[in-house]
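Could you have a look at this structure, given as structure tokens, before my questions?
Excluded from the complex is one protein chain; the other protein chains are retained at their positions.
Chain nomenclature is as follows: A, B and C, assigned in order of appearance, with residue numbering initiated at 1 for each chain independently.
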Amino acid sequence: MTRMTFARAINAGLRKSLENDPKVILMGEDIGALGGVFRITDGLQKDFGTHRVVDTPLAESAILGTAVGLAYRGYRPVVEIQFDGFIYPAFDQIVSQVAKLHYRTQGAVRMPITIRVPFGGGIGSPEHHSESPEAYFTHTSGLRVVSVSNPQDAYTVIQQAISCDDPVLYFEPKRRYHDKGEVDEGVDPAAALPMGQARVLTQGTDVTLVAYGPLVKTALDAAAAAADEGISLEVIDLRSLAPVDYDTVVASVRRTGRLVVTHEAGQSGGLGAEVAASITERCFNHLEAAPVRITGFDIPYPYSKLEMHHLPGLDRILDGVDRALGRPNSLSGLEG
Amino acid sequence: MTRMTFARAINAGLRKSLENDPKVILMGEDIGALGGVFRITDGLQKDFGTHRVVDTPLAESAILGTAVGLAYRGYRPVVEIQFDGFIYPAFDQIVSQVAKLHYRTQGAVRMPITIRVPFGGGIGSPEHHSESPEAYFTHTSGLRVVSVSNPQDAYTVIQQAISCDDPVLYFEPKRRYHDKGEVDEGVDPAAALPMGQARVLTQGTDVTLVAYGPLVKTALDAAAAAADEGISLEVIDLRSLAPVDYDTVVASVRRTGRLVVTHEAGQSGGLGAEVAASITERCFNHLEAAPVRITGFDIPYPYSKLEMHHLPGLDRILDGVDRALGRPNSLSGLEG
Amino acid sequence: MSTDETGQGAAAAPEMAETSPAVAHRLIQLITPAGERVSHPEFDFWVKDVSDEQLCSLFEDMTVIRRIDVEATALQRQGELALWPPLLGQEAAQIGSGRSLRQDDFVFSSYRENGVAYCRGVDLTDLVRVWRGNASSGWNPYAINMATPQIIIGAQTLHATGYAMGIQYDGADAVSVAYFGDGATSEGDVNEAMVFAASFQVPVVFFCTNNHWAISEPVRLQSHIQLADRAAGFGIPSLRVDGNDVLAVMAVTRLALDRARRGGGPTFIEAVSYRMGPHTTADDPTRYRDANELEDWAAKDPISRVAALLERKGLLTADFQQHVRDQADAVAHRMRKGCTTMPDPEPMDVFRHVYSTPNSWLDRQQEHYARYLASFGEPAGAATQEGAR
Partner (left out) sequence: MSTDETGQGAAAAPEMAETSPAVAHRLIQLITPAGERVSHPEFDFWVKDVSDEQLCSLFEDMTVIRRIDVEATALQRQGELALWPPLLGQEAAQIGSGRSLRQDDFVFSSYRENGVAYCRGVDLTDLVRVWRGNASSGWNPYAINMATPQIIIGAQTLHATGYAMGIQYDGADAVSVAYFGDGATSEGDVNEAMVFAASFQVPVVFFCTNNHWAISEPVRLQSHIQLADRAAGFGIPSLRVDGNDVLAVMAVTRLALDRARRGGGPTFIEAVSYRMGPHTTADDPTRYRDANELEDWAAKDPISRVAALLERKGLLTADFQQHVRDQADAVAHRMRKGCTTMPDPEPMDVFRHVYSTPNSWLDRQQEHYARYLASFGEPAGAATQEGAR
């Protein structure tokens, strides 16, 4: 066990994948000598060379498009998108090629491409540096989408993503990069909890609280605060956003009868809508209240002096918990 | 009143807008001499000239990006995307520029851009020609999204979209282009039902059936078939997909207690999830059953010999109605 | 801080020698439209091994793919195919280049390169699978080292470039070839592909067929200078070839392939040709183009000029012509048969191959749909025509 930052854990996982499989190639802007703007690839080009860790010209569509060609040739490209807001120029290649080629070719061509995306806000950055675009990808068939919340999972899941034969978007909660945790580098990714499965972080009886990525920490804080008030929250870290491991969530909601789901992305059409709709379908007779979504607003990501209003915090989540429990809350007395 | 096709009605609406406002400019691939691959702009370049109806080079990002520049200069560009699957190269300009510039500039710069997208399947085309990408845009704050289902609305709403100061995606159900209907060309778009509002097409008491675009016709057929079995469906044509006119849907579901929502797009993270989640939030105590989604599968659009399996048809919708009503249906006896 | 308003007396401005427009390329030609073999100081070299026999075989291939085109168009008219994108007029560009490739080279093409697929050895039935609506890929790309033809304009140029990066990493001497049209040159992807190819000096050939039209848009809307000039600005050498001259196309392609194999990096080829037919069977070119243009180009037909050359050489015997006709008919027949006897897919195929790993979302939908089909009282596999109910 080693104590390391979230960022370092990804770095260690990438290193392991580079070591274990000569077909793994890292590609992206500034990932070489600089080690990426977040230093996630620090030292890797030095150790593996410029053919394994490739600084690319500044063109996101080309990064993904050439990754497709490399996958055609049997490689496993691991692409870094510098910030969430810079993934859109590559959207066509991701949606029309990466996601669809396996289906298109009746399984003949595999696209084992991992797309690393530092995402989410809370770091005081200007526009385009704090977005949460995950719902665009969870709605795109052919892709798998994951997001992890702690260094150990970061380390393990990046390796699972890279060895997965399907394309995976790996969303990294950038405001947690400097959080530290224990990481067992001896973990065998194949034996660990599969990346498609959610994890129950705290067992609880009153409300199921579903979170992923950066808000898992917030959710755990909320659970601690709620416990002080005698409310028992079951916090679930989704980990896999597409597909969502509904079995785990369903089992929880059947016990608690109440669901709160939280994310930074805007509410309308966000992943919370999908979770709420699917859980309602599967647990209708167990639900004591409508699932509650505590999310970012339906706005472009705001300038940083306002971002803490947009981002769900502890108190907004607890207000949602109160709503789920039918306790007094900010919307008490409002109809529809 | 004139009887005309859906396609012709859009053409007439575009012509009206070109006549009424010299700042309106049509742009797109093959929209000039050819009149577009669907002939929606037939005759317009001949009558308004090459500066009002602009054949552009083959580059979607540029089409949207130059539309942004034209909007900066005070124009109202109306962009044609040739087929749904070709909108993705423009995704960055739509999401990061068109949708956000008004917010970014604190309201100083308006983006009255209309993006026309023939969408949906059922026409026997190869890949990329039958997609339903609306959920990517309904989840994008700063955009408005509409889809219409009949020639009169097509005629009126295209004009409302063009005169709207916000950017609007106007999704045209291409498999209905040849459907005919009565169109009153004298309608004043400003006095007609606003484009943000849904329309109740058939009043019913048992189940609220929500559809939009191409499936409105299917929904009406389903309502007729259900009526034969003594089941009364209230069919709502959403018309506006972002924002959804929830007031209209809520009023209906409060009466019926049951909701079925249908679309061609894949289920997970589709607009149906958003509608189901929001209606559950607002109508929880009125709901007799979980909202039911009858949608396309979570697959890339399949080749045409299989598309009728993917597309929700009359019988799949009725099966969903049975589920909402707790009547025997294909999933009877299944748990969760 | 001030703003310049002088508005320089522009009439008096000196000529601007600094801004040199790109130098026009000479069109490389080895066979004139009249079928005369003209010698070329540089490019004769690249086809010096082409024997009379090979010339005959090139003629045969071009004739066969034209016949395929005719047959496929007929199949479309008869309702057996939903759509077909004819290559009429572009036979030399496709056969000349396609025949120059090695088996371990890899092709990334658009929807129109059926002639190239023929050179790669495609199964004839596979040629029409997509257009009948029976598949999204006609063939397994690895079976003939040719990717599924691309519909998203220009996207495949990046795939070709990435594939070439892989060749380079492997230390192999194969070449990746991207085929695309004149219209495609406007797409960001094609330009980004040139950036990457030049930057990494990878073994890729950009083969641009300038058939003068992108559906209804003439090439001058995409560029008012020659397309071959585009590449120089990326540091990529380019060649402009008479795309209706099968020998010249072969020569430039071989040169480009050879350079790539020897580590010389990418080459851009503009093959100047003409789309003699509609964009697809769904298109009506009379709405946007002049019949005269078609006539002009008919005079430069790629097949007639080889026929004329063979004639001059005394090779166009009645026997040979009959052989070619028979061959074309046989191919057309096989394709038609393959097309019309193709089995329909099974309903549940709709769920296959989305993922190569299990997926709980989709598995559930599949299970539900199977139950749904079964609720009509038929086993799922037998319900082919029932899904739409």
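One rule holds for everything that comes next: a residue touches a chain if its C-beta (ideal position, glycine included) is under 8 Å from a C-beta of that chain, and two chains touch if they have at least 3 such contacts.
Please read these numbers as outputs of a predicted model, since none were measured by experiment.
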Considering the complete assembly, the absent chain touches shown chains A, B, C
Have a look at A:17, A:61, A:105 or A:141 and name the one touching the chain we're not showing. A:61
Which listed residue, C:238, C:280 or C:359, touches the chain dropped from view? C:238
Decide which residue listed in A:106, A:232 or A:304 touches the omitted chain of the complex. A:304
Touch as defined at the start, partner being the missing chain; which of C:84, C:118, C:213 or C:372 qualifies? C:118
Touching residue (missing chain; options B:12, B:34 or B:70): B:70
Need a quick check: the contact residues on chain C for the chain that isn't drawn. 1-8, 10, 12-23, 25-26, 28, 41-42, 45-46, 49, 57, 61, 64, 99-103, 118-121, 185-189, 191-192, 195, 198-199, 221-225, 229-235, 237-240, 250, 254-255, 258, 261-262, 267
Residues of chain A in contact with the chain not shown: 29-30, 32-35, 37, 55-59, 61-62, 85-86, 89, 124-129, 267-268, 297-300, 302-306, 308-311, 313-316, 319, 329-331, 334
Residue numbers in chain B that touch the chain omitted from display: 25, 51, 56-57, 59, 61-62, 64-75, 77, 89, 92-93, 96-97, 101-110, 141-142, 144, 164-166, 196, 242-247
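Just so it is clear, only the chains that are shown with their structure count from here on.
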For which chain is the distance between its Cα centroid and the global protein Cα centroid smallest? B
If we define chain centres by averaging CA atoms, which chain lands farthest from chain A? Would you check? C
Which integer distance in Å separates the CA centroid of chain A from that of chain C? 40
If you average the CA atoms of chain B and of chain C, how far apart do the two points sit, in angstrom? 35
Would you please write down the residue numbers of chain A that are in contact with two or more other chains? 61, 89, 92, 96, 100, 103-104, 141-142, 242-243
If I count partner chains per residue in chain C, which residues reach a count of at least 2? 135-136, 152, 188-189, 354, 359, 361-362
